[in-house]
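Missing here is one protein chain; the remaining ones are kept as they sit in the complex.
And then subunit A:
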Amino acid sequence: MKICLLLLSAALSGFVFATSELVEFSDPSYRARYQQLITELRCPKCQNQNLADSNSPISRDLRNEVQRLLEDGLSNQEIETYLTNRYSAFILYRPEVNKNTYLLWVSPLIILLVGGLVVARFSRQGVSATKSQEIAPDSDERLNDLLSDEEDG
């Protein structure tokens, strides 16, 4: 059953990419860049899909636009700027690092750092806690007493 599903999804995945496979380029090296760009550019209408996955009319238009700009000889950076000027940084799945986005970029580091500090602190506390629970010297004797009492009884 699982294998059937796997085969089915593999067979269907071809249709998902069918739209981008029909694109013709004058220079074969454009294809890889085209694929990369439409994977990293976000469809402005459909919130959480990239241009490659979305079949909305606006995504189709933007894929054509990316193709046209590639054929015009623009660099990836220039194409992203071109689209950002029109659709805002929303369209980038990999936003540039600037004053609006630096928090987005550094927050994983900050969280990792804070988490690391917390872990370090608690693990040290754990060590000192076990140390403080060392058995008092006279408790051995008491234990022996209790045990021998039990044997006697």
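Points worth noting:
Note that a residue touches a chain if its C-beta (ideal position, glycine included) is under 8 Å from a C-beta of that chain, and two chains touch if they have at least 3 such contacts; residues count from 1.
The working rule: contacts and distances are computed from a predicted model.
Name of the non-displayed chain as stated in its UniProt record, restricted to "Methylaspartate mutase", "DsbE family thiol:disulfide interchange protein", "TRAP-type C4-dicarboxylate transport system, small permease component" or "Cell division protein FtsX": "DsbE family thiol:disulfide interchange protein". Of A:Gln47, A:Gln77 or A:Asn98, it is A:Gln47 that touches the chain left out of the display. Residues of subunit A that touch the chain left out of the display are 44-45, 47, 57-58, 61-62, 65, 84-90.
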